[in-house]
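Of the protein chains in this complex, all but one are displayed in their positions.
Note that the chains are named A, B and C in the order they appear, and that numbering of residues resets to 1 at the start of each chain.
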Amino acid sequence: MTLETFSGTFGLWMGAALTLCIFSFLYKDNPFYRFAEHLFVGVSAGYWLVYNYWNIVKPNLIDPLREEQWQYLLPLVLGIFMLTRLFPNVGWLSRWAIAFMIGSGSGIMIITYLQSNFLEQIKSTLVPLDPTGQPWYVVVNNVILLVGVVSGLVYFFFSKAHTGVTGRIARIGVVFLMVSFGASFGYTVMARISLLIGRLYFLLHKCVGVI
Amino acid sequence: MNFWRFLLKMDRRIIFVLVGLAVATPLVVPLNLPVRVTEPVRRLYRAINEIPSNSKPVIISVDYDPSTVPELRPMTLAVLRHCFRRKIPVIVITMLPAGAGLARDAMETVASEFPGSSYGKDFVYMGYKPGASLVMVGIGQDFQGTYPADGFGKPSAELDILKGLHNYDDIAMVLDFTGSSIYESWIMFAYQKYGCKVGAGVTAVMASDAYPYLNTGQLVGLLGGLSGAAEYEQLINWPGNATIGMDAQSVVHILIIVLILLGNIAYFVTRKKHGAAQVAGQGQKGSS
Amino acid sequence: MRRQVPLVICFVAGVLMLAQSFVPPLNWFYTNALAWARIISCIAVFIGLISLVRLHATKVRRRAADWKFSIITLLALLYMMLAGLLTRYGVFVKLHGQCVPGSMGDKIVTGFQNAFNFQDIFLNIQIPVQATMFSLLAFYIASAAFRAFRARTFEATLLLVAATIVMLGRVPVGHYIWGVPQATAWILDVPNTAAKRGIMIGIGLGMTSTALKIMLGIERTYLGIKD
Partner (left out) sequence: MSFAGARLLHISLCVLAGSLVLCGQALCQSAPPDTPPSPATDLVVKDTPDDDGGSVTLSWSLSADDKGGAKDVLSYEIRRSKSPDGPFTTIKKVLKGTSSTTDEKKVENNVDYYYQVVTKDASSETPSAVAGPVRAHVQWFNLGRLNTLLITILYTALLLYFISRAKKGEKLFVRRIAGLDALDEAVGCAPEMGKPALYVPGISTISDVATIASVNILSGVARTVADYDTRLIVPNFDPIVMTVAQEVVREGYMAAGKPEAYREEDVFYVTSSQFPFVAAVDGIMVRERPATNLFIGMFFAESLILAETGASTGAIQIAGTDAIAQLPFFIAACDYTLIGEELYAASAYLSRAPLLLGSLKGQDWMKMFLIGCIFIGLVTLNVGFAGFKSLFDLPLTIFR
């Protein structure tokens, strides 16, 4: 057996064994699952660290600094501030780095979400309701769409009790929400079953050779 | 009535076993349930059916990685089988390093089903080449310059298929199977720049993004996910993994629906008997 | 220093980010700030690492429950770090240059490889375990459906009916039942779109309002400082 086929076969069996370890969790927690879980956490944490180093820290920080692009000192300094967390008496410095990330994140979110979740959504809700020139069912669907959006918004009113008219409209909103959640749930089943088919195919075909 | 109460309190592990069996059984014992063919799939089938036999080859670009194998491998096999059966020469390539083994595997699987076919004449494997867009443009300029050797290191000049093959003009169609946006690059380069027909097979999630290209004619046809693959298998009358997969899908979907129905019957039957208060309710607007 | 400076940094960064989308000459801030944030996150992984090692080392030292498994985590971590950072980094960079985690898998034989190098461990442990964890959803989606979809109330009935119709409409069997494909398409296109849009607008408003409060320093719980 050459080294390479050994590696391939061994890897296949290791993959199969670990697959079974994870599936065993469906029955109940057990040492096999614990083994796979702890191994998985260690491997992925190590992988993540290495990946970050080679794909982000080195090309985006170390290399530019070596080329004397000094603007990269700022993230380096903020990064080091972040690490001061490990030392209680200077740990407060880490808040500077955190504040930078939160502040810039908030700024970008405001613009992105006002555009994509606000303006864009209003625009696409402005649909023609005029029955001339289009089939009746399109108009009916447009009206339903409109009722759904508006009642959904009313459901999210916080400063008004859900009583009286508001309550009734909000209740229509809930109807739409529930139908939507049910539909999304049903729609996703197929994608999840595909994943299981993939795993069973791996076990039955590649490892056992049944199929 | 004990059955209904048992059902309500049923250990969920029984459901797990049922789901496992519902998926595994059709994999081992295929049911070959019929599927209804949709238009995008039929279009791709027709386009491949119109390619004359024993003339221009098609390029099959296998651009998926292990995470999307369950959805994309069956459609790749189905299309490959169609090509092999119609004696359309096939050039298999991949744009992903992770796709190399998978592309070869798909090609060899189908080739072994057609004992009359021979490597170099009916199909070739050109392997992985980095820089997807460079390769796509390169094929338009000079195929053999882009691929001086096949995926096993054999010089391209020695391969029958590639004799007289210069660029996209000598290629009948490009077919891309991918879980990423590589098919858009194929459209951009092979179709837009060089006028070569492009067909694609993508995951079910991505299919809705790809439909617009179908309407504009930038894609000749489209396979979406496992169901697209199953439809194609139906068209070529060769039930394979997708049909089996769809069998499993059907069985599990029906199983879940039956479970929901039984659960509700049990709920109403026991409630009538013991009164509503007995049933453990949950808080959330009663919706949980 | 400890309270005011972070609030000022947060405000300035937020305002610059807002401004850059209206004032083209400030665009540089957008590109740079994203890159900087990524770098800071990467450096911060070190803190996570210390936390992880400390947690498991403590378990081992105290002989807490499952301490033997903690040794596995520590060894796996150490091995991946050594394999990835020290020994075979050349191969690693070559293979992983443009890949994202989870998307790679097939083996490329570049000269000598042993069964336990970085890439193989990723392939033979990370990939199958990841795929299997993900596939657990197939079981859980069934058990959740069974437990949750009971016609207890009007709303719950809607949830249940919509889910059942769409599930039927997704599989070939459903295509042979009159009305199911049409009903599925209608539910997904009309009420589903309407509800999603309502939720999206709400999220847009809630998120931007929270973001504004953060920038203005009204919302500062994250600093861990109470006034």
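A few points about this structure:
Just so we're on the same page, contacts are C-beta pairs under 8 Å (C-beta built on N, C-alpha and C of every residue); 3 or more make two chains touch, one makes a residue touch a chain.
Keep in mind it's a predicted model, so treat the numbers as computed, not measured.
Contacts of the undisplayed chain with visible chains (whole complex): A, B, C. Within the full complex, the residue among A:98, A:175 or A:190 touching the omitted chain is A:98.
In the full complex, the hidden chain is touched by subunit C at residues 18, 21-27, 37, 40-41, 44-49, 51-52, 54-55, 58, 65-66, 101-102, 129-130, 133-134, 136-137, 140-141, 143-145, 147-149, 159, 196, 199-203, 205-214, 218-219, 221-226. Listed here are the subunit B residues that touch the chain not shown: 12, 131-134, 136-138, 141-142, 181, 184-185, 188-189, 192-193, 282-285, 287-288. On the side of subunit A, touch with the chain left out of the figure occurs at residues 22, 25, 28-29, 33-34, 36-37, 40-41, 43-45, 47-48, 82, 85, 94, 98, 101-102, 104-106, 109-112, 114-116, 118-120, 122-123, 125-130, 146, 149-150, 153-154, 156-162, 177, 180-182, 184-185, 188.
Keep in mind that, in the parts below, only the chains that are shown with their structure count from here on.
Just count the C-beta contacts per chain pair and the biggest one is A-C.
Centroid to centroid, with C-alpha atoms defining each point, subunit A and subunit B lie 24 Å apart.
Each of residues 26, 174, 178, 189-190, 193, 195-196, 198 in subunit A touches at least two other chains.
Of all residues in subunit C, those that touch two or more other chains are 107, 127, 131, 138-139, 141, 145, 149, 155-156, 159-160, 163-164, 167, 170-171. The residues of subunit A lying in touch with subunit B in their complex are 26-27, 174, 178, 189-191, 193-198, 200-201, 204, 210-211.
Chain contact summary for the complex, subunit A toward subunit C: residues 3-4, 6-8, 10-12, 14-16, 18-19, 22-23, 25-26, 34-57, 60-61, 71-72, 74-76, 78-80, 82-83, 85-86, 92, 95-111, 113-114, 116-118, 121-122, 124-125, 141, 144-153, 155-156, 173-190, 192-193, 195-196, 198-199, 202.
Partner subunit C is touched in their complex by these residues of subunit B: 10, 12, 15-16, 18-20, 23, 33-36, 65-67, 97-102, 227, 230, 246, 249-250, 252-257, 259-260, 263-264, 267-268, 279, 281, 285-288.
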